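Beneath this line is the structure, given in structure tokens, with notes to follow.
Moving on to chain A:
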Amino acid sequence: TPDDTAPLTGGTPAPGGVLRYFEPQTWTTLYPPSAGFYPNGGIVNNITDRLLYQDPQTLELHPWIAEALPESNADATEFTFRIRPGVTYSDGSPLDAENVARNFDLYGRGDNTRALPVSEQITNYAGSEVVDAHTVVFRFDAPAPGFPQATSTMNSGLVANATLELDAEGFGPGSAASVITSGPFRITEEEVGTRLSVRVREDYDWAPPHLGHQGRAYLEGIDYLVNGEYSVRIGALVSGQADGVRQVDAPDEARVQEKGIQLYAQPTNGINNSINFRPRNPILADRTVRRALTHAIDRERIVRKLFTDNYPLATGILASGAAGYVAAPGAWAFDPDEANALLDEAGWTQRNGSGRRVKDGTPLTLRVNIALPQPRSREVMSLVQEDFARVGANLLINEGDYAQQTIDGLELDRVQVYHSMVARADYDVVASQWSVDNRDAFLNHDEETGAWGDERTQEILERVTGSASAGDRAAAVAELQQHFIDEALVVPLFEEPQVFGFRRRVRDFSTEPVGRPAFYSVWLAD
Partner candidate 1 sequence: MSGAAIGTDYSIEYPDGFAAAASAAHAQPPVLTVSGLGIDYLTRSGESVPALRDVDLTIRPGSMTAVVGESGSGKTTTASAVIGLLAANAQVRSGSIVLGAHGTDPELELGALGPREWKKVRGRRIGYIPQDPGTSLNPVKTVGENVAESLRLHTALGAEARRARVVELLDRVGIDRAAMRADQYPHELSGGMRQRALIAAAIAVDPQLLIADEPTSALDVTVQKRILDLLDELRREAGTGILFITHDLAVAAERADALLVVRRGHVEESGPASRLLRRPESAYTRRLLADAPAMQSLLGGPEAAQTGAAEAAAAEAGMAEAGTARADTVEAGSAQTGSAQPDTAQTATGEGTQAATGEGAQAGTPSSAASGAAAVPSSDHFTQPEDAGRLGKAITPEADADSPPLVTVSGLTQVYARVPRDEHDADAGEQIIGIEDVSFTVARGTTLGLVGESGSGKSTIGRALTGFLAPQSGSIRVGELDAAHLDRRGRRAFRRTVQLVHQNPASALDPVHSVGASIEEPLRNFRIGSRAERRTLVEQALERVALDPSLASRRPRELSGGQLQRVAIARALVIEPELVVFDEAVSALDVTVQSQILELIDGLQRELGLTYVFISHDLAVVRQVAHTVTVMSAGRQVESGPVADVFSRPGEAYTKQLLAAIPRPLETQVLDHQALSI
Partner candidate 2 sequence: MSPTLRYIAGRLGQAVLVLFLAYTVAALLLMILPGDGVLARYANPALGLSAEQIDSIRSSYGADAPWFVQYWQSLTGFLTGDMGYSVNSGAAVSTLIAAALPSTAVLALSGFVAAVVLAVAVAVLASYGRPRWLAAVFDSAPSLFISVPVFWLGIVIIQVLSFQLGLVSMVDPGPVEALVLPTLTLAIPLSAPLAQILVRAIAEVRAQPFVHVARAKGAGEAWMLVHTVARNAMLPALTIAGLLFGELVAGAVVTETVFGRAGIGALTAQAVANRDNPVLLAIVVIATAGFVLVNLAVDLLYPVVDPRLRHRGRVGAAARRQLKGAHA
């Protein structure tokens, strides 16, 4: 394959051309609250408009479909948005206050009868009120300071009234064309499982005013192609059959760049790729053990062996670009001697036949899940496994495919060490990850016995989501991070980027704040 040697600069943006873009998995639903899944988000982000626009660099919010930032009351339970006039959906129906209200009524409450879940970013939603054609008010039962940011994410992408009537099937593969949106691209064609085509809306004229580029998108359209085989995607890109791919693996970066491919490593600005010790597990309930295991992990070795400069070693629980980031450089130092000493101290002094520590007849054995969407999770865990083995702890890697990992991840019996990450450019991200009302990475609370693993975490999280003032929320997030460091509950490994590869003719590629591609301003040089 010849190298891509097209010049990287020069030329002015010009309309035209269809971008061929590869995803590793096919999308599963276009229901915006479920757009967290990468393949879904890559589409939803480019076909929907949102009330607000968040700058991916500064993380500041700007007006978009809302003419201005919302007015809110003091305790952040009421938000008033002014809707920009003249915005239409691709079926011609208007995007007005009533439509916006209906969108958030669905996203904030969900509809189990249609199998449409509630958005994880909208909590305590009480209802909406359409004041006039351009004004809508949202109310909450408890302070919802994260709501304005939530309206800027693709999980709050706006859809037409007709689309709001759809059930889960209507948002699913096979009926993509029935999802009507107001974004710069609209869905024109789909081949279930392999391809989705979107084409430009010539009349699009309501881009975020914050952007330099206005009017229609430059691209004629985008073909989202799916191939589960990594080497085929990369091969297609390198050979010029495709224009871009999501997810270039770390070991391939150098080779791909040599071939002239541009890499975009977009930080995801959320919680770092990390492992969580679930404190309700009897072994891990002991803080000394958690500290020992924390010291046993050679994080630098993991990053050095498996990743590149695009994957910086984590310096805090949150990514350095995330809201509320607190630096704690020395917190997770690799110190196997210390680890051994702590384990001895905790009573794990005996060894069994295979050299593993035992206490009261119980072997020091824990099981970790594989976070299949995260980069090289299996390899990362294999190295952690090696590290643990060196201090006499046995780490089992939970076997099974994606569904199996998901299901097992909900069982404390199956998975005691939980590997994951979440991306969202808001303080609320910590609640998404650890709150018992959301993902509950610790499986912190036992419904039946009422027992808590670490109740203080939940208390702090409630202050994060329940405080009206940004200052209070920032303080709570900082406190949470300190708490995790003190209690050795979470070991962040590295800052996880989304690494995209594009051919050199693809210009002005960028992503939204958590790394989903934004193709509105992309153009093709020839």
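A quick word on the picks: all candidates are chains of the complex that A comes from, given by their letters.
Operating definition for what follows: a contact is a pair of C-beta atoms (placed from the backbone, for glycine too) under 8 Å apart; a residue touches a chain by one contact, two chains touch by 3 or more; residues count from 1.
As the structure is a computational prediction, the values presented were derived from the model and not from experiment.
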Direct contact with chain A in this complex, candidates 1 or 2: 2
Of chain A, residues touching candidate 2 in the complex: 1, 20, 26, 28-29, 33-34, 36-37, 110, 112-113, 115, 117-118, 120, 167-175, 191-194, 223, 225-229, 231-232, 235-236, 238-239, 241-242, 373, 401-404, 406-407, 409-410, 420, 422, 432, 436-440, 447
